[in-house]
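Okay, structure first, notes after.
Only a single protein chain was left out; the remaining protein chains are all shown in position.
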Amino acid sequence: MVGGGRGAFIGALHRIAAAMDGQIELVCGAFSSDPQRSKDSGADLFLPANRCYGTYEEMIRAEAKLPLGERMDFMCIVTPNFMHFPPAKMALENGFHVLSDKPATFSLDEAKKLAAIVKKSGLLYGLTHNYTGYPLVKEARAMVAAGKLGKIRKVVVEYPQGWLATRLEASDQKQAAWRTDPKRSGAAGCIGDIGTHAENLAEYITGLPISELAADLTAFVKGRKLDDDGNLLLRFKGGAKGVLHSSQISVGEENNLNIRVYGEKGGLEWHQNEPNTLLVKWLDQPTQIFRTGNGYLGKAAASATRTPPSHPEGYLEAFANVYRAFAGAVRARLDGKKLAKDDPANDYPKIEDGVRGMAFIEAVVKSSKANAAWTKLET
Amino acid sequence: MVGGGRGAFIGALHRIAAAMDGQIELVCGAFSSDPQRSKDSGADLFLPANRCYGTYEEMIRAEAKLPLGERMDFMCIVTPNFMHFPPAKMALENGFHVLSDKPATFSLDEAKKLAAIVKKSGLLYGLTHNYTGYPLVKEARAMVAAGKLGKIRKVVVEYPQGWLATRLEASDQKQAAWRTDPKRSGAAGCIGDIGTHAENLAEYITGLPISELAADLTAFVKGRKLDDDGNLLLRFKGGAKGVLHSSQISVGEENNLNIRVYGEKGGLEWHQNEPNTLLVKWLDQPTQIFRTGNGYLGKAAASATRTPPSHPEGYLEAFANVYRAFAGAVRARLDGKKLAKDDPANDYPKIEDGVRGMAFIEAVVKSSKANAAWTKLET
Amino acid sequence: MVGGGRGAFIGALHRIAAAMDGQIELVCGAFSSDPQRSKDSGADLFLPANRCYGTYEEMIRAEAKLPLGERMDFMCIVTPNFMHFPPAKMALENGFHVLSDKPATFSLDEAKKLAAIVKKSGLLYGLTHNYTGYPLVKEARAMVAAGKLGKIRKVVVEYPQGWLATRLEASDQKQAAWRTDPKRSGAAGCIGDIGTHAENLAEYITGLPISELAADLTAFVKGRKLDDDGNLLLRFKGGAKGVLHSSQISVGEENNLNIRVYGEKGGLEWHQNEPNTLLVKWLDQPTQIFRTGNGYLGKAAASATRTPPSHPEGYLEAFANVYRAFAGAVRARLDGKKLAKDDPANDYPKIEDGVRGMAFIEAVVKSSKANAAWTKLET
Partner (left out) sequence: MVGGGRGAFIGALHRIAAAMDGQIELVCGAFSSDPQRSKDSGADLFLPANRCYGTYEEMIRAEAKLPLGERMDFMCIVTPNFMHFPPAKMALENGFHVLSDKPATFSLDEAKKLAAIVKKSGLLYGLTHNYTGYPLVKEARAMVAAGKLGKIRKVVVEYPQGWLATRLEASDQKQAAWRTDPKRSGAAGCIGDIGTHAENLAEYITGLPISELAADLTAFVKGRKLDDDGNLLLRFKGGAKGVLHSSQISVGEENNLNIRVYGEKGGLEWHQNEPNTLLVKWLDQPTQIFRTGNGYLGKAAASATRTPPSHPEGYLEAFANVYRAFAGAVRARLDGKKLAKDDPANDYPKIEDGVRGMAFIEAVVKSSKANAAWTKLET
């Protein structure tokens, strides 16, 4: 693990997600850019001192010298955005599979370079777009793919939050500070941090790429350098239309990622804050309430569930589904097996998703600077 | 009443709304363009034969000859869109107050003419944008006006329906037929029929006019001549931003008009399909559930309610609130009284709202034809 | 109308409900036990002075002398409980149909007498157990009757309120005062006022009579003479079991009448505070959301609806459905027609429901006094 030392937040969540299924064991880490802090953090986690490294470079070099079976099987990256590409690049170039926090990189240019490195290495690269790990998101995707909704016409996807409604970065809040800083966060604020989750979710469920978009970004809080709110018109390949909006100034909203998809024959509605419910809507028939854990769900949803019906699962289980799939892919690689295309272990976000996310961010920023002019999203 | 004869739908709802509070009595009507059908319809309603007219022209002329107290006090119009302006014009020019179904007219040009006629006549003109009659919509408006949310930053307003997801107009469905016909409906389909309700609701609650918009309209159903779906970016006077989308192809949606408003200090959320609940959101405090009929509500909401808490009120009561207010304004006029500005009888949609609605439709159509170019909404 | 003068509450709701469909016109009243107040109240309602009577006795006598077509067609009673029986008795004995607020009478003994009078008179008697007027309550009843749920096993019915959580009757609150006074309310407080609605709803939907019950009543507020909370175990004819609880001290609850019914094959759930939604539950299939106004509903629900889908209807419309049915039954009688058994005009609560309600109250009070001993509910 790179990053995730004392005081960091997302690192702890990664560790819970990784440990959940007993398939992954944390064996080493470079938890902080401060070597002592890294060692202390590793000790908190019961790691032996010699596997707690001062820097990721040191870790990659040292681990590469260990025999297979002893050295780390893959490396995960949980640092701020600007520090995603360098360790990913070095790990891949030294023979390690990589699982990285999103976004894949700091810029589209970096993302394309990384894609080339992944391709050349022949190694596995995963991205923790964890919202696609929810069982009912998988069910939704499967229903669309099976044609149950008919041809898709409209998508409404939203990710409102309220936590940056005031100038929180002016206080000592670490999460707010780096996310609102162009040097550490990238070209976009809100739209990069959470808008990309909305984009990823929409494309994952519908299987349709966004072809062009018109974006109106705003920084509402005085003194803020990056957008804290964005409204987008979407056009998808094949003719579907849509709306995407995300916000960090929508007072009282938590992480209300949600999506509605309408086809010629049916519709879907899912809310991340009640993730165990999927509304399925029909022409001339009552809406149905799909719930996790029930026998009427498809294979993808079923294999993403650990508990019986109405024992609600949450964010950490969805997160763990990404880890479990990636671990399955790594194990298959170690065992020399080839995964079937629909194997659950194949169902994790990959470098292509990372490149699309960065292309999305750049298209949004470009469109907004051109007063919401239509801008192609090409990858 | 003009229109609303046998087989018509909205006319019956107008009559229920008008009768609800015992303040308004139906005394005459030209219920159909077919004189016999008009007379038969009047008989169904227990009206004397001599007050059931063959045409609205006949009615206005005949009623104008009756003495005050005997003749109709005001005329209401419940015909399809293209037949709103002519009877409104003639009634006003013959001394009758007018309450009209929305939209006010067939085109913006007509609406401006009508505004001039209203002004010249000195008479009252009301418009049944009935969704603003809901008690909690009034509470929302009052909270914004009192500054409880702080300066408004963002508005998300939606009106999805699904009933036109198939080509219903190809069958004999009367409601679908005229709404999808440019000659009877006007320049817009979905956005005129229900998008205007969303526009009106957003401006009513926030008190902020939309200054410009970018619109992407689509006719998804093959062979349909008018839009059945529209996605809009909004900019409000004073800097607020927003999204408006309405649809008649969102399978499984009924009349899910809903709105979210976010200010610097708080947020609001209201759904027409559960209209007795208003969510009020705060920085760092739990969201509150405001419910109709409770003592903590303000004057406007309280006076718009007829039943105790959690005896749910609905669409007809909201509709009746428009009628009751208009009747109060007419009575004050008959009594020679001047209403205080915040008198509930003053709280009904007026010709200015009608002009804005038509300006909205024209701006949306213009923007969409220009590939969603930003277009001013001026009135 | 008997009762419902100035300052009264329920009378106004009755008048709205009666007027809603244009089938019923208020022609006379004895609105108050104070003759002057009665006349003033009538004037408020635009009634001629000679039809505003000082007492109900005077009204019945005077109206009986008027020719048919001029005199009132039926009499409705909206007084407190102790004043239900006397006017009902006198009206029936003088040839008038009666529509009464619930409960039918002050005691079971009176109810049985009234049933005998109704029978002897051959006249119509209706009771405004208005919650059974909701369209989806009718749908629920129809589904059970059609066997869609299979044999019924369990019923959970609740009516919690919170408005009497403090000693409101000690202030000048008129509604609280008579409801907590044994002389005006009867043997029971909460269980009589709202528990009977729960009992009526459960029997209406399931078609199963409660055969015996065990009741634990409490008066939580110090100094209160009647129960303000009650918990009951139920046994139904045929073997179903159930729970009924109602309360007026459940802080924060409004009028949350709700019911769940489970059979061998399916289940139902309905809440009065969101009355346009009915959840229908199945073995091994997703729960369905039935909504008013949709084409998939049965005849009884459809005929009880006035507006299109998701134009929410509420308490007043449900109330009006009782009035409309009763007016239809009166009109059929006047026209000498016989109603088909499943005619919507036959679907209103009758004297048998009134007797059952009083039997329920007496059984509950008896059981509670015997420390919740099982007590038969016989009628």
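Order of writing sets the chain letters: A, B and C. Residues in each chain are counted from 1.
Rule of thumb we're sticking to: a contact is a pair of C-beta atoms (placed from the backbone, for glycine too) under 8 Å apart; a residue touches a chain by one contact, two chains touch by 3 or more.
This is a predicted model, so every value here is computed, not measured.
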Full-complex contact with the absent chain, from B:67, B:122 or B:295: B:295
Omitted-chain contact residue, chosen from A:120, A:311 or A:337: A:311
Option touching the unshown chain, where C:66, C:170, C:251 or C:334 are the choices: C:251
Missing-partner contacts on subunit C, residue numbers: 149, 153-154, 156, 158, 160, 162, 165-166, 214, 216, 218, 220, 229, 231-235, 241-243, 245, 247, 249-253, 260, 262-267, 279, 281-283, 287, 371-372, 374
Residues from subunit B at the interface with the omitted partner, ascending: 279-280, 284-291, 294-296
In subunit A, positions touching the absent partner: 9, 12-13, 15-16, 19-22, 26, 45-46, 163, 253-256, 272-276, 291, 293-294, 306-317
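The rule is short, and it goes like this: only the chains that are shown with their structure count from here on.
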Farthest chain (mean CA position) relative to subunit B: A
Euclidean distance of C-alpha centroids - subunit A vs subunit C, Å: 55
Whole-Å separation of chain centres (CA-atom averages), subunit B against subunit C: 35
In subunit C, residues with contacts to at least two other chains: 291, 294
